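The other protein chains are all here in position, but one chain of the complex has been omitted.
So that you can tell them apart, the chains are marked A and B in the order they are listed, and the count of residues begins at 1 in each.
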Amino acid sequence: MVESGTATDLLRWIPLLPLLGALVHGVGLGLLRREMARPLVIAISCGAPIAAFAVTCVAFARLLGLPGEQRALVDSVYNWIGSGRVSADLAFSFDALTAVMCLVVTGVGSLIHVYSIGYMDDDHRDDGGFQRFFAYLNLFLCAMLLLVLGDNLLVLFLGWEGVGLCSYLLIGFWYGDRWNAYCGMKAFVVNRIGDFGFLVGIFLLLWSLGDAATLNFAELRAVLPRIAEQTVSVPAWLPGGAEWKLTTLIGLCFFLGACGKSAQIPLYTWLPDAMAGPTPVSALIHAATMVTAGVYMVCRLSFLYETAPGAAATIAWTGGATALFAATMAIAQTDIKKVLAYSTVSQLGYMFVAAGCGAYSAAIFHVGTHAFFKALLFLGSGAVILAMHHEQDTDRMGGLRRWLPVTHAVFLVAVLAIAGFPPFSGFFSKDEVLLSAYAAHQIPGHQALWAIGLVTAAITAFYMWRLHFRTFFGECRADAETQRHIHEPGWTVLGPLVVLAVLSAVGGFFGLPAIWGEKIGLPNALGELLHGVLPQPEHHVSHATEYALAGAAIGAATLGTLVAAWMYVWSPGVPAAIRSATGALSRLVENKYYVDEIYDALIVRPLVAISDRVLFRVVDAGVIDGALVNGTALGVRAFAGNLLKYAQSGLTQGYLVTMVVGTLVIVAWMLR
Amino acid sequence: MNAPQLDMAAIAPLAFAAFGALFVLLGEVWLTRRRTNEHFINAALSVLSISFLGLSVYCAGAAFSDGTTRVFDPANPMLSLDRFAAYSIALIGIASLLICFASISYLPQVGINHGEYYALLLLSTAGMFLLVGATDLMALFLGLELMSIPLYVMAGFDRRNLRSNESAFKYFLVGSFASAILLYGIALVYGVTGSLGFDAIRAGFPPGNPIGIVGLGLLVVGFAFKVASAPFHQWAPDVYEGAPTSVTAYMAITVKVAAFAALLRLLTQAFGPVTASLSDLFWVLAALTIVVGNVMAVIQTNLKRLLAYSSIAHAGYLLIGFATGTVEGYGAVLFYLLVYVFTNLGAFAVLMALAQGGRDCDTLDDLAGLARQRPGLAALLTLFALSLAGIPGTAGFVAKFFVFESAVASGQTVLAIIGVLGSVVSFYYYLRLPVQMYMSEAATETPRRHAATGELLVLAVCAVVVLFLGFFPSHAPGVLGAVRALEWARSSVAMLY
Partner (left out) sequence: MLAEYTGAVVILAVALVLASALLGIHLLVGPRRSFAEKDEPFECGERPIVSPHQRFSVKFYIVAMLFILFDVEAVFMYPWGALFTELGWFGFVEMLTFVAVLAGGLAYVWMKGALEW
């Protein structure tokens, strides 16, 4: 057993409090069959995350009080799975990485709970929708906290599946529209593809470690050097030759899981559709917390990726490609939440660039700042949507700053942050990410990666300003009736917005890079905190280069801003002209490169076809009522003269023939 | 000749079930002739059956904690009650008992309220008890037939329903075919070893003898039919769909436990060292079954068919344990069976609780809007679906984890990956249940009946077990500290060696 930290009973309360909130609601709705009074619902559901935040703060204070070397708290509740060879406790550990994630999750989570009070206020369905919503939200928070607090891979996986499940429930929350249910299902199923990678990664790890098999992070870190140099044979046509490092293979499996959860190529398609859920859900789950779980996992397993350069390079390049690809898709969207969704995919790409380049603390830094400004963007867009009576299309907005001055102001802060203007938080974290790509000599083509990041930064600035201008500037394109009812939402909505705006503005100072910190005498608090937990890249970049890189980033952001201003403020005719000039290309972009359609044609339909036509009609029996009940007569007639005569639908003779053939094959094979 | 020294305790569970069947049969005619209320008769017979099964389970439980092996007739060992048999008997007994509970209200709802149902159920259960305790091929075959023949009748129990008739007839045809194959296998094994007892076969099985190998292969095929492993699975969806839901539950759950347990004993005790050569065969069967079961389930719209394919897929996961050929693998199989019983029983019990007015609830559309009408049932069915799919926090996940982990530990990594892939696909069809219940409006607003006490009891037991085993598979806290499910499964297997 590796000594992994100071024992405490405190940590279990962090996920337990939201769980209790969810349980109270579940019992109330499921067994008592009646909805509680709304003030009580609010007190319970918002109290739980706020209390969890308080406990996190206490734990954080205690963590800071520990000497640098053993900076971790552990809380082992009980031995969950003790199967002899592999044993896993239901245990939580709280080191600097977890602390940062926990603070973000409970902090931003609490704000979003408060915001939801106002946002969900008009949900007056008779099925306890208001309470059900908060029950799911609390349950989600519990699962997310299990994910970040988990002391081993299985607890992480418990949370990992839990957040996926809650995400599914919440996306399909407004089930009046069947499309929403479909979107929820899509999110879950696509995520399961990722989970396949995750599970295979776990099993490969167990297999390769042999007698030393363990799932505990601290122990894994200790035993991993044993397999660091092992290789496995893979098909020769794969890149990197016929021999791969074992850790590369395992790392790629886990990264497939991260791709699903964090919406990276090729598994990103579910996230834009996930916007079917209520806006607070998009903010909490699909922007601030759950989608960063993949980044968190890669950082948590940084010791693995340090020994797997192939996997790390794949991560960096996948992240870079996703960042650019998603950013281009965001350009053409008109739905306010869809723009933000593609923007989230793109920003997550940045985080993976940093993680792949070994700059794990930069990735976590960007997770934090992104949580602030993206939550703010979503909640701000939610405020707009509320004001516009659930209108999400920016084609019918415009000029809203007249009616919504506060929303406009906070949205502006968020746009400045995500576009990367100093001194807003996004500038510093994005700068760190780009620097890490520029300096990562171990990654093939790292300078191209940096260039991609820079181009993406320009595009990001462009589409964010485009969104901002189309929503808040110009003439209002909504009908007069709607215009008369536009008004600022209540304080439960605006309060969290203002808090998040402040955090988005100053959040960068928590992790100020040295070149800026030295100037104003502010240390890089986040970097120092994470120093012992995450490996630090060794930069060999002069200060002059760093300033030049920062200058390039600011230049890119300014360029994007100016183009957006030109197209949407100064010369409003330009976008239409461009669209007609580049007909096919802009249709391609508007339709998101037809990726959904391609996946549908390549994966979904063949699966159904195999199930339906091949296995079902040829190998198995018919569901068709007629064939079943009147099987013999109808079946034979339908298939008469057909080769399928004996291998078809509901006919017992066919089953017997298959059995005989199966028996003969098995016996022959055993005698071989 | 002196009277043999018989150990009556070794057949106690079997005797209780078999005599219970006789009592129930006679009790039914006795009560009917007195023209008492039909519902009263049904409930009384059910309670009578439950009491007999309870006695069987109690005996099995006592034998399990006692841990000694009791052989019925030591001079001629054909049947024994050891830890392994006790574990399987307890599992089968509890499942049958719970099905009796749920049947009290289900049978009148679909209009098949005949007392013979319980007699047949007890008789079939007695056959399973014999099957899992058999240490002789003749006893094994007897158990198999005693288990199957009442089942053929039960499948056709809804005799005015064409589907039910068709189901029974198909099951009978294919089942007797499989019995014949199995019997042929027994004959060949007897031919090469000259004996039917497991110990004697183990001692006398000539390695490399082609006839012996064919015999072993035919035995495996016979069991592959009973557990509905591909390519011998085709009967299952038709039969499961046509039979009344309670019978489907009984067939899908207890038969699988009994057949897998008997196969396990046969492989370890009768064929010990030879079994290693079967690893490849089980590999192929497992992979094929997982793929066929999961892919086919995707397009089903009938719930019972869907659960039939799901049970085929689960048979595939269980066969992974057989492919490992290790004690850990077999232990994982026994644990999986425990989880399988309660998860499936829960799912079927929800369907039984939804049957009303002479109609089974058997299509996906019947579930639409359930979350609003019966939120409790919807939540429970969601829980069971998630456990079947293997979400962490439910028993289904732990069971799959142990099976896959044992496969990885024995070097069958590819098979474990196929298993994981299959369970990924399975989410697609299991999730259609909550989607229907939570995210669709009911087509008609016909009021649904309230679940009866018996059904609620079954549901509560299953839900508690599914969650409990999900969080405490190996050790339980506090006053439940004695509950060590995984260890029970492992030690039951270990004693076979």
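Criterion: contacts are C-beta pairs under 8 Å (C-beta built on N, C-alpha and C of every residue); 3 or more make two chains touch, one makes a residue touch a chain.
Values in this document were obtained by computation on a predicted structure and should not be read as measured data.
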Checklist outcome for this item: Note: the excluded chain touches shown chains B
Checklist entry - For the chain left off this view, which of B:P4, B:G411 or B:P477 is in contact with it? => result B:P4
Item to check | Selected residue (touches chain absent from view) among B:N209, B:T275 or B:N302 | outcome: B:N209
Checklist entry - Which of B:L25, B:A249 or B:L351 sits in contact with the chain that's absent? => result B:L25
Checklist outcome for this item: It is residues of chain B that touch the chain not shown, namely 1, 3-4, 22, 25-26, 29-30, 33, 209-211
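What we mean here is this: only the chains that are shown with their structure count from here on.
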Checklist entry - Distance-wise, how many Å sit between the C-alpha centres of chain A and chain B, to the nearest whole number? => result 40
Checklist outcome for this item: In the complex, the residues of chain A that touch chain B are 26, 29-31, 33, 78-86, 90, 127, 154, 157-158, 161-162, 165, 168-169, 172, 175-176, 178, 180-181, 184-185, 188-189, 192-193, 195-196, 199-200, 203-204, 206-207, 213, 607-608, 610-612, 615-616, 619-621, 623, 628-629, 631, 650, 652, 654-656, 658-659, 661-663, 666-667, 669-671
Next on the checklist: Please output the residues of chain B touching chain A within their complex, sorted ascending.
Outcome noted: 162-163, 166, 169-170, 173-174, 177-178, 181, 210, 213-214, 216-218, 220-221, 225, 231-232, 234-235, 237-238, 241, 277, 281, 292, 295-296, 298-302, 305, 328, 371-372, 375-376, 379, 386, 391-393, 398, 401-402, 404-405, 408-409, 411, 413, 416-417, 420-421, 424-425, 427-428, 431-432, 435, 438-441, 471-475, 477, 486, 490
